[in-house]
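Pasting a structure here, questions to come.
The complex appears here without one of its protein chains, the remainder shown in place.
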Amino acid sequence: MPTFEPQTPDYVARVRASFDAQPLMRTLGAMLTTVEPGVVHIELPFSAALTQQHGYVHAGAITSIVDSACGYAAFSLMPAGAEVLTVEFKVNLLNPARGERFVAVGRVIKPGRTLTVCQGEVTALAGKERRTVALMQATMMQVGASNRA
Amino acid sequence: MPTFEPQTPDYVARVRASFDAQPLMRTLGAMLTTVEPGVVHIELPFSAALTQQHGYVHAGAITSIVDSACGYAAFSLMPAGAEVLTVEFKVNLLNPARGERFVAVGRVIKPGRTLTVCQGEVTALAGKERRTVALMQATMMQVGASNRA
Amino acid sequence: MPTFEPQTPDYVARVRASFDAQPLMRTLGAMLTTVEPGVVHIELPFSAALTQQHGYVHAGAITSIVDSACGYAAFSLMPAGAEVLTVEFKVNLLNPARGERFVAVGRVIKPGRTLTVCQGEVTALAGKERRTVALMQATMMQVGASNRA
Partner (left out) sequence: MPTFEPQTPDYVARVRASFDAQPLMRTLGAMLTTVEPGVVHIELPFSAALTQQHGYVHAGAITSIVDSACGYAAFSLMPAGAEVLTVEFKVNLLNPARGERFVAVGRVIKPGRTLTVCQGEVTALAGKERRTVALMQATMMQVGASNRA
């Protein structure tokens, strides 16, 4: 795994402040659990309110947490004053999202001045079992600071 | 646009019953507004509970409605006893999801016995303005009935 | 379909000159057949040299022409001095690439100062039959001119 240097000493605080300003994360019940340079974990406890017709968590809720995890992984490496936007993502759903909780991990693969490419993964946890439920490949964009969209 | 023949006379009722069994759609406030053979519309009124850090609707909520629209577009053409699963999707976010309401349209491009390919689009409506906010290209899978995953 | 205004009067010549400077297109035998503002067609005659193990044209050759068609569709709307790069694309393969020739159409859906989103489609032609073989959703980037990557 590549490792990266943050451009600001307060990158953890900046990520936390932005995450706390995402009402959808509260609506879903998601929590920000890890912030490292270029790596962010978001955890989502199972809730029946988030399910689809078979009782599993809906792909849209799973995508929401891994999109935010990838976006904040990118944001953790951006300069002061920058904002992050999702340009696009692709998600493969590998297994039904069945479990007690779901951990989305977003990782920067290649940071850039304008575009940052990330990979994300969501794991379902049920007792001692762990199962990958989704894989994401995403492009994030830096706006503000030195660049403009 | 290609047009398709449903395989069951009660395809509208089957889609509605399955949509009503998706608690996430209720949690988001989404409504099923159109069901035609291979075409489904889902509408989402703006709610501050669904936003991200800039006050726009989060890409995850937008993805949730267009994933369901594409999935049900595919499901509308499937035989009795079949279930639909999302295999994968790719979403481009074209404009900030700002508006009074959002209409996701899912369309079947190529139905298949196992896999169905769909395109989706989400439009933001604000007064008389309409703006495309997201494009989806997705693969759906038929399970149950004659096939097994 | 949205229509667009080119930013330069010589957009056709600029696209043709760049296409002619892509040796891979010659290696594959591909021809640029239509250039309109935001829309480009590239045609590829069948050749056994381009096939995969079942005798159909390889997905990589099909992707090559639709990537170039989308890239040049984006480029046709860019200012003088700009260059175009492919950021990413997603391709669904709908039918085996069997036919006498293949027409890739790339269309701009949303042009932007930095990023342009395109959709592409490849159709196989065999006698009077036409069959869609691939769908692309792609992000292109303008570099040079007023922006820098």
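Read from first to last, the chains carry the letters A, B and C; within each, the first residue is number 1.
The rule we apply is simple: a contact is a pair of C-beta atoms (placed from the backbone, for glycine too) under 8 Å apart; a residue touches a chain by one contact, two chains touch by 3 or more.
No experiment lies behind these values; they were computed from the predicted model shown.
Considering C:77, C:91, C:108 or C:124, the position touching the chain not shown turns out to be C:91 (whole complex).
From the set B:41, B:58 or B:90, the residue in touch with the chain omitted from the display is B:90, counting the whole complex.
Only one of the listed residues, C:13, C:49 or C:126, touches the absent chain: C:49.
Against the chain not displayed here, subunit B makes contact via residues 87-88, 90, 112-115, 139, 141, 147-149.
Looking at subunit A, the residues touching the absent chain are 90, 92, 94-95, 109-110, 117, 119, 132, 135, 137, 139.
Listed by residue number, the positions of subunit C touching the unshown chain are 18-19, 21-24, 26-28, 48-54, 57-61, 63-65, 67-68, 83, 85-93.
Keep this in mind: only the chains that are shown with their structure count from here on.
Counting the residue numbers used at the interface between subunit B and subunit C, over half appear in both copies, so the two copies meet with largely the same residues.
Measuring from the averaged C-alpha position of subunit A to that of subunit B gives a distance of 22 Å. Chain geometry summary: the mean Cα position of subunit A and that of subunit C are 32 Å apart. Centre-to-centre, using mean CA coordinates, subunit B is 28 Å away from subunit C. Those residues of subunit A in touch with two or more other chains are numbered 87-88, 90.
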